[in-house]
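Missing here is one protein chain; the remaining ones are kept as they sit in the complex.
And then chain A:
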């Protein structure tokens, strides 16, 4: 809880670690909400598995920035640096899959770049990219099944893609300290998502990927309303016992 601060000679890459760590932490939490509610038992296993991978990544990343529990449980909404996409409520299964498709494709390409570059994130990215490849595969297969399944699943999947589209622009706002080619990331993401959406007989949403009101907002600590409530639930027990260890 009260870790000794890092030596001044090696400044922690806190901004980037928090941005990536918060993305993983918050999405993991949302996926954890599915436990006991999934449409089929295999998805209980799969969603929990993805949530666990993300939580593992979050712990490694937050530990680069400080104490993982202090950062997860004692920051308030305005101090979180995750994108607004990952904090969006689960909605129905198609909504969750749309969020997974957008995010896991992004994370897979991002970690691919980070793993290939030098820097403090390369070891984590090298390990996590294998996990994320599985998450992406899972999201792509479900996008295909739902998009090209029944009329109802097609409509629901399209609604999920449409509803979350406006949160995708923020994924490509450059994050300080990260050796990433952001425009290549955006292009790679767009072509990958387009290919899956088309194969799934769905339509790529046409609205803006972000607006003045949302550009880079999550990364600056400006979140959407459901996020505060999510944090209240996540943090309440930890905050009720200051200084306790668990």
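Quick notes on this one:
Here is the rule we go by: a residue touches a chain if its C-beta (ideal position, glycine included) is under 8 Å from a C-beta of that chain, and two chains touch if they have at least 3 such contacts; residues count from 1.
One rule holds in what follows: contacts and distances are computed from a predicted model.
The UniProt record for the undisplayed chain lists the protein name "Phenylacetate-CoA oxygenase subunit PaaA", from the options "NADH-quinone oxidoreductase subunit A", "Light-independent protochlorophyllide reductase subunit N", "Cation:proton antiporter" or "Phenylacetate-CoA oxygenase subunit PaaA".
Which of A:23, A:68, A:131 or A:170 touches the hidden chain is settled by the complete complex: it is A:68.
By the touch rule set out above, chain A reaches the unshown chain at residues 25, 29, 32-33, 35-45, 48-49, 51-52, 55-56, 58-59, 62, 68-69, 72-73, 92-93, 141, 144-146, 148-150, 152-153, 156, 233-234, 236-238, 241, 243-246.
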